[in-house]
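What you see is the complex with one protein chain gone and the rest in place.
Entry: chain A
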Amino acid sequence: MVYTFSYAQRHQYADAYNKMMQARGRGGEWYDAGSSLLNRPEEDVFDREYNPLYIVSLNEQGEHAASLRVLPTTGPTMLRCDFQACFEPCPDIASAHVWECSCLCGTADSTSPAGRATTIETSKTLCRMALENGVQQITGIYGKSMMRLFRRIGWEPNILAQTPAEEGALCLGLWDVSSLALRHMAERQILPF
């Protein structure tokens, strides 16, 4: 089951919100545990001050499977506020048609069909929501090791910039929002292996 809500609405979705925060705190498959730059507190200033959108997927047992956070790039973003110095050169991404996706967290086993399907449901929801609301591209910062996950779900980002490996190998990625991307993910979702 996929839940979409904002920070202001978190009390109405308390179970999903709490499980997302617990997963963030534990660090799921998607969180690059080796990157100190991404070890963020469970609730940070972007949650409290800028009312982001969350997409949270819970599996059939009601456990956290995947989650992410969305902010418009016309406002404060993690890239502009916290990570500008990490990437050289760093683009100042601002557009009414670009979102920033952050706090990507997955605890489902994306190598299994069931786990992959649940994980893909989160990314499909993001893509669909972006399409419906005129957003054409999505950026995000993630550990380089997450690329294998993005390949599994069928929505790979283009790398705009990355930090040196010795600094934790963070990538600034860019996803194209399109109905084709939705279709690719849908095809991956029903793969039996």
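Miscellaneous remarks
We adopt the following convention: contacts are C-beta pairs under 8 Å (C-beta built on N, C-alpha and C of every residue); 3 or more make two chains touch, one makes a residue touch a chain; residues count from 1.
In this text, contacts and distances are computed from a predicted model.
For the omitted chain of this complex, the UniProt record lists the protein as "LuxR family transcriptional regulator", which is one of "ABC-2 type transport system ATP-binding protein", "Pyridoxamine 5'-phosphate oxidase N-terminal domain-containing protein", "OB-fold protein" or "LuxR family transcriptional regulator". Checked against the full complex, the candidates A:E42, A:D82, A:D109 or A:D176 give a single residue touching the omitted chain, namely A:D176.
Note that of A:Q22, A:T74 or A:T111, the residue touching the chain absent from this view is A:T74. Although one chain is not drawn, the whole complex shows that of A:N18, A:N51, A:S145 or A:Q162 it is A:N51 that touches it. Touch with the chain that is not drawn comes from one residue among A:I93, A:A108 or A:L126, which is A:I93. Touch with the hidden chain on the side of chain A covers residues 6, 8-9, 49-53, 70-72, 74-76, 89, 91-98, 129, 131-134, 136-137, 139, 158-160, 174, 176.
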